[in-house]
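One protein chain omitted, others in place.
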Amino acid sequence: MATATRPAPAATTTPPRSVVTRAAAAVAGLAVAVVLVVAPLVSSPYINFQLASIMVFAVALLGLNVIMGYTGQVSLGQSAFLGLGAYITAYGVLNDWPIALSLLLSAVVPAAVGMLVALAAARLRGLALAMITLALPIIGVPLARRFDGFTGGSQGQVVSWLRAPESLGLANDQWRYYVVAVIALVAFLLVRNLVRGRIGRSFAIVKENEAVALSMGVSPYRTKVLAFTIASALGGLSGFMYLAVVQYTSPETLVFATSINLVAAMVIGGSASIVGTALGALYYVLVPVLAGQVNSSRTALISGAVLLAVLFVLPAGLVSLPRRLARRRSARRGTRTAPHDTADDAATPTSTDGSAPAVPAPAATTTDQHP
Amino acid sequence: MSLLELDGVSASYGHADVLHGVSFVLPDNGATGLLGANGAGKTTTLRAISGMVRTTGRIVFDGRDITGLGPDRTAALGIAHVPEGRGTLGQLSVRENLLVGAYRRRDRKQIAVDVDYCLDLFPNLRERVGSNAAALSGGEQQMLAVARAFMAKPRVMLLDEASLGLAPSTARRVYDAVVRLRREAQVAMVVVEQNANLAFSVVDDATVLETGRVALQGSSAELLGMDAVRRAYLGG
Amino acid sequence: MSLRFGGITVLDDVSFDAPRGGILGLVGPNGAGKTSLFNCISGHYQPAAGSILVDGTETVRTPAWRMARLGLARTFQHPALRLDATVLENVLLGAHSWLPGGPVAWALRLPTTRRHEREARARALELVERTGLGWAAHTRADELSHGLHKGVELCRALLARPKLLLLDEPAAGLSHAEVEQLIGTVRAVRQEFDLTVVVVEHHMGLISALTDRVVVLDHGAKLMEGTAAQAQSDPRVVEAYLGKEVGAGEPA
Amino acid sequence: ESSGGLGGDGSSPGITDDSISIGISSPLSGPTAGPGSCTVAGLAAYIEAQNADGGFEFGDGNTRQVEFTYLDDVYDPARAVSNFRQLTDQGIFAYVGALGTPTNAAVMPIAEEEEVPQVLLTTGARTFSEDQEAHPWTTGFVPTYATEGRAFGELLVAADRPITVATLAQNDDFGQSYLDGFTEATEGSQVEVVASATYEPTDTTLDSQVTELAASNADVLLSAVSVTPLQVGVLTKAQSLGWLPSIFLPSNTSTPGTILQPGGAEAYPAVFTPSFSKNPNSPAFAEDEDVQAYNAAFEEYGSQIATTYTPHCTWSYAEGAVLAEAFAGMEEPTRESFMTALRSISDFQAPMLLDGITVDTTSDDEAAISTVELVRYDAGTGGFAPVDGF
Partner (left out) sequence: MSYFVQVVVDGLSNGAIYAALALAIVLVHRATGLVNFAQGGMAVAATFVAFALTRAGVPVLLALLAAVVFGFVLGALLERGVMRHFERGDPDTAVVATIALLVLLTGASAFFFGYEPQPFPSLFPNRTFEVLGVFVSFRSIGTILVLIAVMVGLQLLFRSTKLGLAMRAVADNPESSALSALPVSRLLMIGWGLAAGLGAVAGVLVAPQLFISPGMLDFVLVYALAAAILGGLDSPVGAVVAAAFIGVAENLAGAYLDVVGDDLKIAVPFVAVMVILVVRPQGLFGRKTTVRV
């Protein structure tokens, strides 16, 4: 054995999450859960509306993250599925379907549409695929106008539904919040499980390298179709939730601009990250509100600047903030001389080094871990 | 006169410190080797020289402190780095790759001559001169990476496992060409090479790295005289 | 078997046979078509003509991802890992073809899928330990040097529990001592899993030490077939491949 | 219990003895931000000028300052709902003057449920004005699109001779209402629609539609186009095809400076448009007192919000006056009282409205302004002249 010349790894090592971090995560999770359960009981309808909206777009972003963040296929069409889901739900409500049926179909029909599109397009990659997804909202808007018997045309449809059952003593906004929160919770749990195991690894390798995927028994085509189907289903589901919260749908619901904003929010939150998805939704809903607080007639300027600023500070998304802070702290503690400014000298850092925030904080030295 | 001098060079990726005070001197027209196990820091040393990692310490090239200069700047000064693995421009043709290699040069006619020289040296490349570099076989890409460095007419070449994936005869040919370049064009070189036989056939002296530190330094003959070195690198 | 790209003939009527349980070497000059041959076997390329039988079944039209399920695994000449994932995550991908359960089962985290996942993890860790990478199991791949990536790829391929293993230049970039270690590992796993191995390599030391037979390719055609020793003394091979000074690149 | 309920002292939210707060959400960024900003800017100009002048007189004897809050909804219904909820949460008394059909449609059920006035909307969609029994808290301000279409239909019918018409309409509620009004008026007459086309607001040009319509060689083109560059494109394209019908344009895309002159309207035998407000940039009104007051107020308080002019700026300014009129009639500091006052204004001559156009809110199925005056472009003066027949 080559012990004499074996390197002692200088590399940083992330051990499986330590007990401490796990406990911290559990406590944080519990705290968030408590807040999410209690908040609507003590907040105004406006706050509840915002919280519920966050749930709605979190699910839309979750779908987008499955296809784009985890599987690496750019999708510019998520708004089309959101709109489709909302229309199906509206149709169901107006035709007195049981709510469970609306819920089911609001996910299944978009999933089927998404799957059909993917069956045709999943052989493509990169921008060609992006182009095809882009066409969905572009074509969807005039289609929605055309079939006004189903959609209510350009006027849209007001759908007043999902009133709180008398027995619960909840106001409508609270009840609607809990409904969408439960749906969002279930969706998040399922997707979290999915992306952690076998299927998640197949998504990741399709994103990274299709040739390797093939050699490991992963069909990139099927994987993309699967991811796209899931993304569409979640998009549709978020449409159901949208209708529950907004109580109105129109062609404006599925415009292309919404897709673009969703993509931005997904990246801002943190691509390929469950927590990041939730943070992205927070961003999506709250930044326009904040911009309005600052100056309503300069919202574009403000939200553009905020978007850029966040990207500058956290290129890996809001989800990297704790890691970023931890690194800051450890860097301050460390004795190393300050590295020279690489941001200014773009050619200097290596590519792996360039995405600096993605590098985890150094754990304890691991030099003695091998024989 | 020393052409290149490393003095207490340390380097890090993000927050992982990888090199710790590496020093060596490369004389004008010299050839020095870097040896070490996987992960010892050979590649990182070369990257430090050409400015691809964060570096502290002092790197002096031709009397000028180049610590912290980016790779385009060091390349412009005459340092040609043949990187580890695929160092080619995949969607450009073989010929275009060679022309990019000669980017800094103005001597049009001589460039054409040199392209021809490279294609002669590597007949495989001549056969595929119009195809995208990404289509080439692993070894052919390696040849192209070396040829591209030749095209730059550098003053010093940093060869990171230049024989990686090359057939024995081709590997030999590459190093013959390198030696010729050294003789004819006074090109100095730093050689990282797992194939120690090849390495020792071209270098005058060598540095052995272990976990980012200099473990041994000496002339080829001295090093070859050491049992530990022979065992680890030559199996003899 | 033949393979063409545009006007270029990459493989020209090549035939050979890798005996079950054996280790076959595949050598030849650069661009001879060795990797392409692997790509044909693994289904990444469609040969223009000819047939490939794995375990007696024709596989030419079988899509690459099915080949993995039929018991084929490979490494790549240029290591292709997920750089942002840990070594363990990378290796675990190898288990894809035998881990049961579709998306629904995994989304629901059924007890069976959890058990299988634990099992795969344990196997992966064991393999990583064996190849001397245990210390790096939880290190991100981009923090490892090039040579170590090769080891990770090998583990990933082994975790697939293949019957047929294709290794593309596994020794490239390894130091002499590491090559020795690699030889040991390959021998051991061959025995243990009853593997058939085909290995492409320019490192003649490894070829001599490891293989029962070698096939020499040149310009897409088979030049000769025989033992490693026969190949190294065959003048045609010396001419086309090894160069005049036989074994100049190798330890004397 | 909804927020329409009374506060502790019997007053509605958003009103005190010396202040009242109103809010609006309109598109202030994005493609519809031009008109959207104007709906805010004009209203702001009127309100702030009046505030500076001492405040608004109320029917209960108090004088109050109006606190005016505006938000951007980018023409997105979900955002509009969010904004509306935010404004009511902040305690506005009434939601006034918002622009946009889908956005207001999304807000309407909430306004009704919470009994918050959603009034004087700057949209000509019928939904907000017809059947005010069914939605007592919502009213429109500007004439419905159907009103405009009808006015033009009536003009043609009055000519009492066979006339062929080509129609070009936006493929939504705006275009459809226009056509509906027009068809209602021309039913059974000698006026015949011989060609029709629609377009999407996102289209980059309407050349192909105009080419198609030109093939009919109709006498009249009814161009219910609401997008400035597209409307100009229609005018230039028809001309370039050698087709010179009489043209009818909607009130929101007939500004001489931005549409008619660039479109070369003087080439056509006649260009008609319904009008109800004065154009502050027109030399014809340079001496007008209203216009001078408007210009001063706008310069001071509105120009920060809307940099470019659309007629919506003057409309919403007039709206401010209607609001003031409603305040004056309000006997109690409650929303109910406000709605009662607001819906009993008649024959009110608001500033910036053309002579003869008055505000009447007493009808249950019409917007506050329900009459339009057809005018005809006069290339010589660069303004409009009254119409005496087709």
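Order as written gives the chain letters A, B, C and D; numbering starts at 1 within each chain.
Keep this in mind: a residue touches a chain if its C-beta (ideal position, glycine included) is under 8 Å from a C-beta of that chain, and two chains touch if they have at least 3 such contacts.
Here the structure is a predicted model, which is why all the values come from computation and not from measurement.
Novice: Which listed residue, B:Val18, B:Ala80 or B:Ala188, touches the chain dropped from view?
Specialist: B:Ala80
Novice: Quick one: which of A:Ala128, A:Val186 or A:Ala326 touches the chain that's been left out?
Specialist: A:Ala128
Novice: Going by the contact rule already stated, which one of B:Gly14, B:Gly33, B:Gly68 or B:Gly101 would touch the omitted chain in the full complex?
Specialist: From the options B:Gly14, B:Gly33, B:Gly68 or B:Gly101, the contact with the absent chain belongs to B:Gly101.
Novice: Specify the residue from the set A:Ala112, A:Ile260, A:Val289 or A:Leu321 that touches the hidden chain.
Specialist: Hidden-chain contact among the options goes to A:Ile260.
Novice: Touching the left-out chain: which of D:Pro109, D:Pro229, D:Gly329 or D:Gly382?
Specialist: Touches the omitted chain: D:Pro229.
Novice: On chain D, where is the contact patch with the chain that was removed from view?
Specialist: Per the touch rule, chain D residues meeting the hidden chain are 29-31, 33-37, 171, 197-200, 202-205, 207-209, 211-212, 215, 227-229, 232-233, 236, 240-242, 258, 262, 306-310.
Novice: Extract the touching residues of chain A with respect to the undisplayed chain.
Specialist: That gives, for chain A, the contact residues 68, 74, 120-121, 123-125, 127-128, 130-132, 134-135, 138-139, 142-143, 145-146, 210-211, 215, 256, 260, 263-264, 267-268, 271, 298-305, 307-308, 311-312, 315-316, 343, 346-347, 349-351, 354-355.
Novice: Can you list, in ascending order, the chain B residues touching the missing chain?
Specialist: Answer for chain B: residues 50, 52, 70-72, 75-76, 80-81, 83, 87-92, 96, 99-101, 103-104, 131-132, 134-136, 148, 152 touch the chain left out.
Here, only the chains that are shown with their structure count from here on.
Novice: Using mean CA coordinates as chain centres, what's the gap between chain A and chain B in Å?
Specialist: Centre-to-centre distance between chain A and chain B: 44 Å.
Novice: So the centre of each chain is just the mean of its C-alpha atoms; given that, what is the distance between chain A and chain C in Å?
Specialist: 38
Novice: With centres defined as the mean C-alpha position, give me the chain C-chain D separation in Å.
Specialist: Each chain reduced to its C-alpha mean, chain C and chain D end up 73 Å apart.
Novice: Tell me, which residues of chain C touch at least two other chains?
Specialist: If we look for residues of chain C contacting two or more partner chains, we find 143-145, 175, 177-178, 180.
Novice: Going through chain D residue by residue, note those that touch at least 2 other chains and give them in order.
Specialist: Chain D, residues with two or more chain partners: not present.
Novice: Could you please specify the touching residues of chain C with respect to chain A in the complex?
Specialist: 42-44, 63-69, 73-74, 76, 80-86, 89, 92-97, 99, 101-103, 106-109, 113, 117, 132, 134-136, 138-140, 142-145, 156, 160, 175, 177-178, 180-181
Novice: Spell out the residues on chain C that touch chain B in their complex, using ranges where they run on.
Specialist: Those residues of chain C that touch chain B are 5, 8, 28-31, 34-36, 77-78, 143-148, 168-169, 172-178, 180, 202, 204-205, 240-245, 247-252.
Novice: Where on chain B is chain C touching in the complex?
Specialist: Interface residues on the chain B side: 13, 16, 35-39, 43, 84-86, 124, 127-128, 135-140, 142-143, 161, 163-173, 194-198, 231-236.
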